[in-house]
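Note that one protein chain of the assembly has been removed; the remaining protein chains are unaltered in position.
Take a look at chain A:
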Amino acid sequence: MEPEPELERLRAALLAVPDGRLPDRDWLTEALARVGSEPAALGRLFAAAGRRCGREPLPDLPDWTADDAARVLLLAALPPTELPGQAETCYRHGDAAEKRAVLRALPLLPAVGDAGVPLLHDAIRTNDTRLVSAALGPYADRLDQAAWRQAVLKCVFTGIPLSAVSGLDRRADAELTTMLAGFADERRAAGRDMPADATALLDRLSVLHRSGTPARSGAEEA
């Protein structure tokens, strides 16, 4: 996913929503222009984006809702030097939907740099499945391995589909295999099922590690 084309795809999909339904195009156009020249105006516009642009999935990009897309575009319209600070403020001051939008924006906004990593930690600490899953997109490459493993386990525990985790097989290591196997043991002892996607992951990892592939655990520890 290249950031620029992805932003263009979002903009096109948001504007392609059939006429007569949200988004309010005039509001959006004006809001995007305004945050470029007056970054301090972002807070109120960011909060209003849901009621102005709608909250339904976009017909052309069903992985995205209109409010998420609008908020990502608002962040992208900021002067790049404003972005790290404003992204953090929008997250810290945001309701759950605003927080989710910031998390989804992070991988699309290179100017944020590492400033979003503490936001991922905050989101993963919650038990709000929308936030935990939004935190595990491509930007989660910047999470240290221990935090990332805990987040994957949290998905399994809270029923978040593992498809939310970007680069799952690439990053899964022997330590995650051990943790998943332990969790599977607990579930078995309790007579409860593991989610099917977690069982499948454990099967894949077990084959990999039994066949003598060197465990990558530790290599990326912070």
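Assume contacts are C-beta pairs under 8 Å (C-beta built on N, C-alpha and C of every residue); 3 or more make two chains touch, one makes a residue touch a chain; residues count from 1.
By our rule, contacts and distances are computed from a predicted model.
Missing from the rendering is one chain, named in UniProt as "TatD family hydrolase" (options: "ABC transporter", "PadR family transcriptional regulator", "DNA-binding protein" or "TatD family hydrolase").
Across the entire complex, the residue among A:Pro23, A:Gly50 or A:Gly137 in touch with the chain not shown is A:Gly50. Residues of chain A that touch the chain left out of view are 43-44, 47-48, 50-51, 55-56, 65, 93, 95-97, 99-100, 126-130, 133, 154, 157-161.
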